[in-house]
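Once you've had a glance at the structure underneath, I'll fire off some questions.
A single protein chain has been omitted from the complex, and every remaining protein chain is retained in its original position.
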Amino acid sequence: MSTPVTRRKPPRVGDQPLFRRALIGIVLVLGAFLILAPLIIIGVEAFAKGWQVYRDTITHPDTRHAIMLTVLAALVAVPINTAFGVAAAWAITKFDFRGKRFLLVVIEIPFSVSPIVAGVAYLFVYGLQGIFGPVLDEYGIKILFAIPGIILASMFVTAPFVARELIPLMQAQGRDLEEAATSLGASGWRTFFSVTLPNIKWALLYGVVLCNARVMGEFGAVSVVSGNIRGQTNTLPLHIELLYHDYQAAGAFASASILALIAVFTIIAKVALERQGAGRVRRPALAANPAEKTS
Amino acid sequence: MRRNVLPGLPLSLGVTLFYVGLIVVLPLAALVFKAASLGPEDYWRIVSSSRALASYRVTVLSALGATVFNLFFGLALAWVLTRYRFPGWRIVDAMVDLPFALPTAVAGIALTALFTTNGWFGSILGDLGIKVAYTPLGIMIAMCFTSLPFIVRTVQPVLEDLDPALEEAAQSLGGSDWAIFRKVILPLLTPALLAGVSLSFARALGEFGAIIFIAGNQPMSTEITALLIFIRLEEYDYQAAAAIASVLLLTAFFMLALTNWMQSRALRYTVRS
Partner (left out) sequence: MKIRLDHVVKTFETFRAVKDVSLEIESGELVALLGPSGSGKTTILRMVAGLEYADQGHIYFGDQDATDIPVRDRGVGFVFQHYALFPHMTVAENIAFGMKVSKVKREKAAIDVRVLDLLRLVRLEGLGDRFPAQISGGQRQRVALARALAVDPKVLLLDEPFGALDANVRRDLRRWLREIHSELGITTLFVTHDQEEALDLADRVVILKDGQIVQQGTPEEVCRDPKTSFVMKFLGDANVLAAEVRDGKAYASGAAIEVSGMADGKAELYARPADLDWSLQGPGIPASITRVLDRADGRRVLATAETGEHLEFDVEPERLVKAGDGGFVTLRRAKVFAV
């Protein structure tokens, strides 16, 4: 044989070695500055005053209370949100009804609305100058500047999280399996738990993980409705702000390190779930392709 | 329309409508109602006050700057992550989501620490005469951080699914890399880029947590609109807060409509006649 064995692929667009190396280099450097550096400095600043200060901050009653409150908000908001997401996905993907596209748009609205606007909007529902405020006040029910307000605001900002993971996937999977199951006599719940759920479990978990991260980290909306009362209505992100403005930078970064750790775990969980196929089918529901929307 | 054979429509649609109604529609309607109750003259006076106008200016300009930066950086990042394999690309790919996962307040104090005059980057930039923290540039950087993943994550799947045969066809017709990128790849990415850009821009307009720490928050120069709303609330000026918040809300709706329109225009060639 004349030539030695070589394994070469013809170059694709952008495969010239020089261009390729330069682009990777630029992207990595910018990424390190913009994304990696903030993560690193949280750790550095948190321990800037030593391990003792870090431990004192983390174990301070106010911090512990903020952690508890954050966890509580997540424990309430995430399951309710998940139930809504599943219901919305079931209604939208398994049935045809008028106004479906409109409903999809409405579900996604919280993505485009500033969290501050969301917080203000809740003031005008449950606040004293809002629709229900005076009535609630009469009966001594406190929603704003209390835990329910924090949970409601968190539910607003995360409303689309679970639904938008499920809808594209369930749309792609169609209705055949469920129709087969019901035609064989399975009840609706049975069909959902034994046919639908196994096919969407990873995507569901994916949505839950992202939803949880956002609930625990929400700042803008919560800071409007919480009243920011130390030791009472302070979630962890609000606690960070308080410490920061009290010139307790090390304490603020120590608290921030907890949330940063949750963020890192969220990303790890996300990657693990993506390996199971979650997050793969994306948004055909809204990526308006008129050609497919003729039915 | 075919008959529905599956059960659960009343329950699932009922739950959905109740939740969306209570959690999303009711508060926004209350906000619009409150703003509308002001009367046109008062409303106009508040939303066009010089302090409000200055806040729109700094918010919109910073958001534009951040979006343009993210358009290029996000596209480059998406390209590198789909086209090239290098040690650690999986970690880089995962890290792109950090701005989504990291709470905005945490990002805010971290960026501030980096860019203050004695911070890692701030001290170097300060020597070059560039001040970032407490300037509009700082606002822009915070916006860049929080909205970067939108562009990467909308472009990346489209780039991955691009039929390699299109590129091969263009190559076999003699196109240079640049010509193929400009005339074939870029137009096919345009709908995704538009979607990413408008999501990124909308997010930047509404961002609060990441910005207030780094912005300096000086009225007329580094005060973003979201913060102005917050300040009006703290002053118990609820009507002004409602009015300015309604401006942000309407902008968000406008962006949403614009995105849909641009996307359907960009995809008009897929419509069968």
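We call the chains A and B, going by the order they appear; numbering starts again at 1 in every chain.
Following the convention adopted for this analysis, contacts are C-beta pairs under 8 Å (C-beta built on N, C-alpha and C of every residue); 3 or more make two chains touch, one makes a residue touch a chain.
Fair warning: this is a prediction, and the values are worked out from it, not measured in the lab.
Among the chains on display, the ones the left-out chain touches in the entire complex are A, B. The omitted chain makes contact with just one of the residues B:L28, B:L102, B:V132 or B:A170: B:A170.
From the options B:M140, B:V184, B:A226 or B:A242, the residue with contact to the unseen chain in the full assembly is B:V184. Contact between subunit B and the unshown chain involves residues 163, 165-166, 168-176, 179-180, 183-184, 187-188, 269-273.
Counting the whole complex, the residues of subunit A in touch with the unshown chain are 1-11, 291.
Assume only the chains that are shown with their structure count from here on.
Distance from the subunit A centre to the subunit B centre is 15 Å, each centre being the mean of its Cα atoms.
Across the complex, subunit B meets subunit A through its residues 1-2, 4-9, 11-13, 15-17, 19-20, 23-28, 30-31, 33-34, 73, 76-77, 79-80, 83-84, 86, 90, 92, 94-107, 109-111, 113-114, 119-121, 141, 144-145, 148, 157, 164, 167, 171, 177, 180-181, 185, 191, 195, 199, 202-203, 205-209, 213, 226-227, 229-230, 233, 238, 241-242, 245, 248-249, 252-253, 255-256, 260, 263-264, 267-268, 270-272.
Those residues of subunit A lying in contact with subunit B across their complex are 12-16, 20, 23-24, 26-28, 30-31, 33-39, 41-42, 45, 83-84, 87-88, 90-92, 94-97, 103, 105-118, 120-125, 127, 129-131, 152, 155-156, 159, 175, 178-179, 182-183, 187-188, 191-192, 210, 213, 216-220, 223-224, 236-238, 240-241, 244, 249, 252-253, 256, 259-260, 262-264, 266-268, 270-271, 282, 286-291.
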